[in-house]
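All protein chains but one are shown at their positions in the complex.
Up next is chain A:
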């Protein structure tokens, strides 16, 4: 079936749901590159009008990628919870936007999550402004636990990202200590390895676990290697807290990442069997990002934001501790400038939260994108107001291994201070116990955090 709407006396038609969603998407370079974007501003608004009039129940009848062809579509359809969907069942997409901004409170949004499909979340986000995306996300509440509690009201957590170009243990340890002194690390201390092999992964895992134990930090660590590498490391007895994997919103993009739903389930079972969590057993960590499906030629003619939302259906199947979009990493052919990165970051956070995920964002850019630190400050501040679960912390905002810019440890301090947010409570208490604020304010190292303890001598 098709859809139609008129704008300024011109009638626009859209042949199917995925076309309607693509044409209704606010402008971004990746959709233009894919050839699915609206051809004019007027066509985009016509699509948004037609989308606003679409009943939410339509999303249960028409899928954007065939059920038979894609295991992510099967996951979405099979897991849909009709009882949870009931409160919004009679609404159109436009009516749903009004409901989200109006009567929906935290309890209603929490109860609704299993009743929403990612395509419903993506659809409503396409007719929302930035302030709508912020306001609704701020009403969502998702709390997860491993060795501390992430996502409580009034908190904002930070992943400490101490990457090193050659996985040098002293380089990693120095960046970890630097980040801890600036209040980062309550979401996770997570290293992207320069070399994805089992030996390196185990070596870095053992280092991070030693740092955690010697400083007695109530947090978790992760080496962001491929899931199969981490499974091998677990088999060899390595101290794995969280299993990491990059995921996408179609079976084909996941295949390009070398994963499937069954492999993710298997890795989660292996991590649960280790029983390393003390407060909870959220053992998975996922990263996503708009554009990865087109990059892998696995987008099935869908727009990149709809595919991104479908990745969140994959993520929530495994009760993750952390999920973040790496929003500005992919490059200008997908998100051209600060404006496009900003909107995409807020869309991703909104859709993730609406679908029930502990959603963080890697607020970032590469040097060939039209973006700079001012754009990052604006997105970070907006995300803070939106209640983002966590952001990254990188020494001086410069990741010397991945050669891109993310948020610095200082940025984390800024956004917490500006918005009155605290770290996870267990981590905040630990910082106090260690005397971190007093020492770092004087350029000193706290007595209980001697560098020798983590191999820096």
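Heads up, the rule we're going with is that contacts are C-beta pairs under 8 Å (C-beta built on N, C-alpha and C of every residue); 3 or more make two chains touch, one makes a residue touch a chain; residues count from 1.
The rule is short, and it goes like this: contacts and distances are computed from a predicted model.
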{"item": "The complex's invisible chain, by UniProt name, from \"Alpha-ketoacid dehydrogenase subunit beta\", \"Ethanolamine ammonia-lyase small subunit\", \"Cytochrome c-type biogenesis protein CcmE\" or \"Sugar ABC transporter permease\"", "value": "\"Ethanolamine ammonia-lyase small subunit\""}
{"item": "Contacting the left-out chain in the complete assembly, out of A:296, A:319 or A:456", "value": "A:456"}
{"item": "Residue of A:55, A:114 or A:171 touching the missing chain in the full complex", "value": "A:171"}
{"item": "Absent-chain interface as seen on chain A, which is shown", "value": "29, 32-33, 162-165, 168, 170-171, 173-175, 177-178, 181-182, 332-333, 336, 366-368, 372-373, 395-398, 400, 403-405, 408, 410, 413-414, 416-417, 440-441, 443-445, 451-452, 456-457"}
